[in-house]
Structure formats: C-alpha cells, structure tokens
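For this depiction, one protein chain was excluded, whereas all remaining protein chains were kept in their positions.
== subunit A ==
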Amino acid sequence: MSRQANRGTESKKMSSELFTLTYGALVTQLCKDYENDEDVNKQLDKMGYNIGVRLIEDFLARSNVGRCHDFRETADVIAKVAFKMYLGITPSITSWSPAGDEFSLILENNPLVDFVELPDNHSSLIYSNLLCGVLRGALEMVQMAVEAKFVQDTLKGDGVTEIRMRFIRRIEDNLPAGEE
C-alpha cells in the first residue's frame, strides 16, 4: 500500500517536472533559432499570450470565479486561485500604486526555473517571459488590457522574482459604429 501511495506523489512530481523540463527545452530551442534574446523574449510572450487566451476558459470553467469588479479583486484571484491551481504556488501581492492600477506579484519559488542556470551570454533573456504572455492573454479575454513584465528575477541574482502588473484600460464590447 505504502509503495503505491508513494508512486502517486512521485508521478505528480514528475508531471510537474515534465512541464518545467519541456519549457526548458522550448527556451533552449528558441535560443538556437533566434540570434538575440529580445526576439526570444518576444516569441515566449507571444506563445504565452496564445496559451493565456485558451487557459482562461479552462480556469473559469474549473474555478467558479465570477466577474471581478476591480483590479484588487483580480489580483487576489490571480495570486490565490490561478497560480495555485496551475503552478501550485501562491505569490504575494505587494506594492500597490496609489491609484490602485498597478501591483506586483512576488514569486518566492518559480517552478519554471527549477534546474536552470542562465549562461552569461544571455543576460537580457527573460527566461520565464511566457508567464507574462499568459497573464496578458487571459486577462484580455475578460476585457482587461494589462501590461505584465518581470522587474526582478532570481535567475539574475535578485532576491525574489517580481512580476509588475499594470492595468491599462477596460476593453469595451465591440459594437459596430451606429448600431445599438
């Protein structure tokens, strides 16, 4: 019995490693394909965006979270529900701007960067940039235009990993001009 239970957790751990390792293989491949890190960052963001626009449906279907009324509520849902569900971590929310339109997600341990060491010649590579794309894409599907970017990264020697989120505007439902 105990052996079986043991295997259960092992396979879960492996599926998490599968994702981390697959992501690593992707970044490695993109670094080979593109000459400069900026292009790799862009590509990761774009792929993340494409994932985000689909992931939001999975998230809404599974979480029973309704519409958020303000950006603070959105921040809570992202950190406490979404990150928990998909990556098994709960980032803390800090550094609200006075206007309440900007906050930071602090990731103590970023599962994407397990087993990763950044070589010196890739100093401008934002390794986990896929996450920013995912956040942007997912929020766009719920009518929020945001900007997400890494401002601190443990891979680059910072103490923590910090994603800065900035609310840009609410996306209005698109009605053709002159029609109601």
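What we mean here is this: a contact is a pair of C-beta atoms (placed from the backbone, for glycine too) under 8 Å apart; a residue touches a chain by one contact, two chains touch by 3 or more; residues count from 1.
Rule of thumb we're sticking to: contacts and distances are computed from a predicted model.
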| item | value |
| --- | --- |
| Which of "GTP-binding protein", "tRNA methyltransferase 10 homolog C", "Trafficking protein particle complex subunit 6A isoform X2" or "Ribosomal RNA-processing protein 42" matches, in UniProt, the chain that is not displayed | "Trafficking protein particle complex subunit 6A isoform X2" |
| Of A:Leu87, A:Val113, A:Cys132 or A:Val146, the one touching the omitted chain in the full complex | A:Leu87 |
| Identified contact with the non-displayed chain, of A:Asp58, A:Glu73 or A:Glu108 | A:Asp58 |
| Missing-chain contacts mapped onto subunit A | 7, 10-26, 28-29, 32-33, 43, 47, 50-51, 54-55, 58, 85-88, 111, 115, 130 |
